[in-house]
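Selected chains only, in their assembly positions.
Chain lettering (A and B) follows the sequence in which the chains are written, and residue indices restart at 1 in each chain.
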Amino acid sequence: MLEQLHCCLQQVREKTPLVHAITNYVTVNDCANILLAAGASPAMCEAADETFDFSQIASALYLNTGTLTREQEVAMLLAIRGATIKKVPVILDPVACGAIPKKLDFIRKLRHFGDISVIKGNMAEIKALLGVETKARGVDSLDDGDDGVEVCQTLAEKFNCIVAATGKTDIITDGDRVCLVDNGSEMLGKITGTGCMLGALTAGFCGASDDLFLATCAAHLTMALAGELAAENDGGTLPGTFKKNLFNQIYLMNENTMKEQGKVQWQ
Amino acid sequence: MLEQLHCCLQQVREKTPLVHAITNYVTVNDCANILLAAGASPAMCEAADETFDFSQIASALYLNTGTLTREQEVAMLLAIRGATIKKVPVILDPVACGAIPKKLDFIRKLRHFGDISVIKGNMAEIKALLGVETKARGVDSLDDGDDGVEVCQTLAEKFNCIVAATGKTDIITDGDRVCLVDNGSEMLGKITGTGCMLGALTAGFCGASDDLFLATCAAHLTMALAGELAAENDGGTLPGTFKKNLFNQIYLMNENTMKEQGKVQWQ
């Protein structure tokens, strides 16, 4: 199976998928750079009168609710409509929906405009989408997620999409199949935007593959493993250095590394 | 007294204060990363319909007038109202108010909506707030600030808040107490955003301490000393490397470094 995940990465590099991203302005530069490092082509198009047309020519649409300005809200509603018309996969990163109720209202509205293919969030965000009680501090989850697999499967069924929850172990499920990724590093939490970067990467992988479940698993393995290697090499125990290393490791990721160091379980 | 300043840093690391930041989009990523490196939890929440509620659950509110879009103006007015209701400390970084008159008008309005706890700016900005003649080029002060302590004390009394002015020597005062920080490096002016990062850090420290004056002093010492060490080590005389080093040095800052290399005077 690790071979299949590596194939997903290869497809990103061969197809250079065009990722239309409407994302928070805090980490947008990092999202663009991580996509380039993986081999995808980012386009951060968010002017409200451009997104309906642009999402239709994209390979995937990435929506991130981190800083939801008024113009971004309109831009996202139009973009998801365009993407749905052309069957472009839509990856939703419901940032801070565990802490700010308005994000949930917006996501409810978003679902009336188009189809979500993948939801990627932390455990607090996944539970908030289900209406289950949880704990968050700003954009961070304080939920230990012991009940993670079941929660993700429930959301996957309810929203009829793939659900990926990040945590010490990442969980990816389409409701039926379940993949657990055990790689990672605490350093991923010491810089901003690693969650957003993973969301953007997921869109890149989904834009290059027909199997969105495998593509999502591959994106999570790539990010977690790159984070692990970025922390363990070249002085990556310090955040400034770690950030630089992270882009390097995404760029260097290959089949051998994935096979030898990937810690993936299937259920 | 250096011991007290180190205690402030310890409190940031122990309490993980949630810093609600509405800041310019040029350096927002760096502000988030510097807060994480220091041990705080950043949340860049600036959608106009989210900030009134969000500032009420934050440990501190950071307002930066660098890029004051229409939505940000509304977001800040609502945020300071929420913060004031819940006695959340508000740190104002009046970026470019020495060069762009509109910023002064906005700050006047801001004061009608809530209370400012700390103002942190360069000498041109501090003087502009007092209506004193000064010289600025864009976001940079061209004022030598020979009369700095007196000017800061006057503003502290007039606005009834703590005032911190950055420069070759940083000045922090609550009108009565005065602290001078003599650390720093010219390299801090060779990359964008070090002023904003210091503002964000000040909010982080104020969100973790009861003594806002000491917290502001500690934030300034931490930043100045980290800048000094970032320039003097690991190739930090070049701006790309310096920026990486700066986050590393904030992360590494500790009691010994502060005690041995901190240059702080009290008046």
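What we mean here is this: contacts are C-beta pairs under 8 Å (C-beta built on N, C-alpha and C of every residue); 3 or more make two chains touch, one makes a residue touch a chain.
This is a predicted model, so every value here is computed, not measured.
Hey, this file places 2 copies; any idea how many the whole complex holds?
3
Convention: only the chains that are shown with their structure count from here on.
Per the centroid of Cα atoms for each chain, what is the distance between subunit A and subunit B, given in Å?
Spacing between the chain centres: roughly 33 Å.
Can you name the residues of subunit A that touch subunit B in the complex?
24-27, 29-30, 66-70, 96, 99-100, 102, 137-140, 189-193, 238-241, 243-244
Can you name the residues of subunit B that touch subunit A in the complex?
For this pair, the touching residues of subunit B are 16, 18, 25, 28-29, 32-33, 36-37, 41-50, 53-54, 57, 71, 243-248, 251-252.
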